[in-house]
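Here is the structure we will look at, set down as structure tokens.
Of the protein chains in this complex, one is absent; all others appear in place.
The block that comes next holds chain A.
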Amino acid sequence: MIIERLRAGWVELRRYPSALMGLGIIAGLLMLALYTVIAIPYPQALEAWRGGEAWRMHPVNAEPLWLDRLKGGDAPSTLIIEHDAEEVEETMFTGGRRLRIPLAFDFGYADFPGEMNLFLRAEDHAEAPFARLSWLTPDGRDISLGGHRLQPRHRVSISQDRELTRRLGGLAPHIGLFADPASDAVPEVLPGRYRLVLDVVVFDEQADIDATLVVYGRVHGIAGTDHQRRELSLALMWGTPVALAFGLIAAVGTTLTTLVIAAMGVWYRGWVDALIQRLTEVNMILPLLPILVMVGTLYSTSIWLMLGVVVVLGIFSAGIKTYRAMLLPIREAPYIEAARAYGASDMRIVLRYMIPRILPVLIPTFVTLIPTFVFLEASLAVLGLGDPVLPTWGKVLNDAQTQSALYNGYTYWVVAPALLLMLTGLGFAMLGFAMDRVFNPRLRNL
């Protein structure tokens, strides 16, 4: 039956390189989607995309690593220097201890880091400990980074230290601290081993101090990071199953409901048909996007609600007119009359004898319909009506837009999601057009 027709179609389809390429792209996207949902479980992805403390060790607005290297750069990656208990020197005094914690690392990049933070933990201390920080450069200079009374969870934003900036001659600390004093106007990196030494006075016999220095890079991973330090790869990856699912469900939902309703109208004729026609005409002049914007603004931007609205508004879409025109002659086919004569029910005739007849013709339209819904979802997100919690391509674009990514030179932030959207469109369009030629023989000679 239809399977047979599809099999024959497939054999013919394989002769179209564009179809194979489209299939390849779609297969790639599907694999990415599958990998994503397995590797990063949904709740974990939502949790992570909410942002916050979990990302504090990631750089802000870092470029993808490969992109920098491709451009011949040598921007640093993020260095995380944990304190090593072995190296801590400890001296006791009455009522407390004196700790000397060295945090040493080698820095050999040609480019300066993007930022520098020191994270300290001083939990369970009876009285807040006091820490004095000093910065030792490879050439033996000792620069004081000031003293801090430590909270249980303490962050020293070294690169925000204005006083230090002034002392470094106007250079931001994460540049000034790494600059070669010999370099003139344009600061250059002094490569070598750097040391941040913490001299801590602890007013407690046992309680410990935990120190982590983060020298943020300017590049990160394969997709870079956004203004909230989140890895863009998370949204780009999770955007794939979301986009495919949205596109597929919306396309299936609208096509099937439209088809069944068109077939009902054709079969029952009379007022049923007339009602469907009128509803379609009314629906055709209702603009989809503004309605979605309205629902999103006034109600909720949940992706499921949007999907529901898209499908509901799609039920009485213009497709009904096309399907109706295709189904009308089928209604009069002798085999339909034969089916009535042997007692087939109306439902059976509509679903088993009328719809399957035009299904092969619809498959290409259906395939090309998928990306239009993917784009619709992305457009909504760009308009700020994306799902509030889901990481999607559209949300990435929306963030990039609100953060003026292009103006700030974060091209990768816009290009990656746009490329994925284009790839999706391309894959389905190439397959759909090739299918159209195979399944709609009238087009074959065009």
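Odds and ends about this structure:
Everything below uses one rule, namely that contacts are C-beta pairs under 8 Å (C-beta built on N, C-alpha and C of every residue); 3 or more make two chains touch, one makes a residue touch a chain; residues count from 1.
Definition applied: contacts and distances are computed from a predicted model.
A chain of the complex is left out here; the name its UniProt entry carries, from "Formate dehydrogenase (NADP) alpha subunit", "Oligopeptide ABC transporter ATP-binding protein", "Phosphonate C-P lyase system protein PhnH" or "3-ketoacyl-(Acyl-carrier-protein) reductase", is "Oligopeptide ABC transporter ATP-binding protein". Shown as candidates are A:Val37, A:Ala344 or A:Ala418; the residue that touches the absent chain is A:Ala344.
Annotation: of A:His125, A:His174, A:Arg357 or A:Arg437, A:Arg357 touches the absent chain (contact as defined above). Of the candidate positions A:Trp10, A:Trp66 or A:Tyr335, contact with the unshown chain belongs to A:Tyr335.
Across the interface with the omitted chain, chain A contributes residues 1-2, 4-5, 274, 333-335, 337-345, 348, 353, 356-357.
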